[in-house]
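Report on one structure; see the data block that follows.
Note that one protein chain of the assembly has been removed; the remaining protein chains are unaltered in position.
In this document, chain identifiers A, B and C correspond to the written order of the chains, with residue numbering beginning at 1 in each.
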């Protein structure tokens, strides 16, 4: 039985606790850790955790903890990941690794120094059925060579009133950056970012156009105040055809001169299965030490941060930004699956 | 220029006037005839008819009328068709030819005595793109042999409060009887009819199961108080696959946690193009004297009446009814397209 | 930790083993039992079962087995369920309880004599999202009163060449009988069954029309040789609108002048999530002793058998058959959820 600790008992942390408790036979919930100990206790009690704590560092150090899931605030991701590396414990870290590519480099260095991979990043879309089918369509030749990918990321509304366009790029878009790199198997080389004007003071959508090393074009719309529903769309266009994501709904309702299907208000329904698959892959990683073939690594976290920094700069300046990444250490697998 | 008279200036008559005026170059609207002369004048004025009348028989007899469209009340269809035959003028008669198969026989007899076909029946669905594609899928072997057809006919609500289940079979279902005969190319041999119970006094849906000579099974639901919209569905199931009608909508709207498309409140949008195609085929018939390959004839009107009578009897008795048709006169083409 | 035994290590038994191993923390796989011991060992090894056996009765009797999943051939379901009742152990029995309603009565009697419910039947569709949404649409008034339900059950092809129409009713249709009873909350009172003719010697589809106590009409098509894919459809029609099942597909592919989505070749993908939810509910049942609110019971197994017998009789005779069920013992909950 693999003993897991969850650090951060907010919405995401609780979802992870639920997945460990319901979907991960072979794993047990050893500790739930949160600054707010009452919150930690509530989650621990609901999902049957053995213990609680408000000290992440001591949790990571515990002998009865085999691996860690980090779902605490973004700024803690890099230091806690480093703590896990130092303790020699695999960690599933919620995205982003850090909003600073510099900080990500610190994690990469620590991990390389430790001699093996410990960090798996929570870019769970890699486990979503739609993207898996897109990759398969490229791999089996159905689409010919990939030319473009169009991506739409829409939320009902921003959590905070002071959410900015830069935050749309650094907080929401990294999911898109990662999945596009993963599906296309190529790195981004430039980014352009623009925004329409809204009639109110909420953050307007951000539209980005990115280029890749293999000459593909990628459009990404991040619309955090789309109002109508949580809606993620993607289309992969190849030289011979196209694969697009469907809106998944089990039923449609005919009523009052309309036929309609429902949107969720948030991402949890749409990606629940992806989270489960990801966490199961993390458990296999913990058990075997072999980094999962399709999982996101620290390197992928660094790549997302570099793109996000360039994107935010592109938005601020109104100019196309070149994306300069360090050369990939052979230690990490590349987006094309080159051996780590 | 073919000079047409329209008898009956109600909803359907006005639609025909509009089609003649807008979609039938080569035809002119010579007379609009209605019991209510004011109504006839209004339609004549809107669509540019040369003259009006309140006497159907005299209109049919006029030397300046080459052909007639009959859109007057159902009980006039057979007598006016016979008047057209007697006058040697092609007639496009709205369905039904008659609700009495006996009366239909009178038309068949008159027509055969006249030595050629004059009556084309307004079962316009034969000209609808969806059914045309179904027939093509059978003809080109895509589906293998036809096994079943499932049909759904739904209106928002009945026009009159005293509409009955028998009327659902004799007034609404004939469209289904005709199109199924046409698509399957087979005649019905039995019918079973049942109704669920509603909580109010409106007419409940009628569900029929019919058998054909070629051993196919056909289900038909006629739901005249479906509430949610005008909605006709059909699926043709063959041994190798199936073709089903889509809901045709040019756009979908995403709003308030739903993605929706609109239903029409009545049949006119859905079948407008079919009416135009049908009326153009009627014009060619008038011009050439050659009965159109896919049009409905008096024989088809008789067949629909026989099935409807059996259906109403099946509903009243709760027993499966055998459908007994007279043998098809060689004068008329059969549903399989056997030469007339 | 609840210790489960699985009896029957065929396709369904292996699926259950996989679910226990992957999706049921809190349960362990204690024994896999199959007449073919080699098969039992293979499944036990893949899914980490502690032991194997080829003797169902002794497995049921073992002190280290808390509850049983029966996935052995149909004729064993009733006797093994009775053995579980005798041993005082909850059993999740694959459908049908028995194809003989008489035999089902034997299980009902044994269970009532034991003083509590032990048998949960594997009608997993009750846990499928689409049907759950249909029930919700009825419960929350969206649809008004239920009038009809249309159901389509299509397989690519029959497993055996000598599959008959009667078998379509007794083997495949019970899933439909059960889910319709569950969604409508009413018992069937009559059934009519017919078949079209195929051009080859494979079993033709069966079309049934059923009536319920509350005056609803239900159509069921069972097409075991539909050729094109595994496809289950359902539509629930109420007085105010309709809810229909969508084909669930995560992506669509545009290629060679067509836009297409895929069908599965069998039921396992479509209903995987329903099986998981069902088995989790079974585990809660074992742990708490409280029969799950939406699960199928022995009574439901009996009801399905009665309907299937009447359906097979209707098909054989070509006559509408009245469905006569015994009065429901107060011991069991009714389809409307009347307290057991």
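Keep in mind that, in the parts below, a contact is a pair of C-beta atoms (placed from the backbone, for glycine too) under 8 Å apart; a residue touches a chain by one contact, two chains touch by 3 or more.
The model shown is predicted, which means the values in this text are computed figures rather than measured ones.
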{"item": "Contact list for the unshown chain, restricted to visible chains", "value": "A, B, C"}
{"item": "Chain not shown: contacting residue from B:87, B:105 or B:240", "value": "B:240"}
{"item": "Touch criterion as defined above, residue of A:56, A:106, A:174 or A:205 at the omitted chain", "value": "A:205"}
{"item": "From C:63, C:257 or C:293, residue that would touch the chain that is not displayed", "value": "C:257"}
{"item": "Touching residues (missing chain, whole complex) on chain A", "value": "144-145, 147-148, 150, 192, 194-200, 204-205, 207, 209, 211, 214-217, 219, 221, 223, 225-228, 237, 239-242, 320"}
{"item": "Where the unshown chain meets chain B, residue by residue", "value": "21-25, 27, 128-130, 133-134, 137, 142-143, 240-246, 248-256, 261, 280"}
{"item": "Positions on chain C contacted by the hidden chain, ascending", "value": "156, 227-229, 231, 247, 254-265"}
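Everything below uses one rule, namely that only the chains that are shown with their structure count from here on.
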{"item": "Centroid-based (C-alpha) most distant chain relative to chain A", "value": "B"}
{"item": "Most centrally placed chain - per-chain CA mean versus overall CA mean", "value": "C"}
{"item": "Approximate Å spacing (C-alpha centroids) for the pair chain A, chain C", "value": "38"}
{"item": "Centroid distance [mean C-alpha coordinates] between chain B and chain A, Å", "value": "57"}
{"item": "Junction residues of chain C, two or more chains touched", "value": "240-242"}
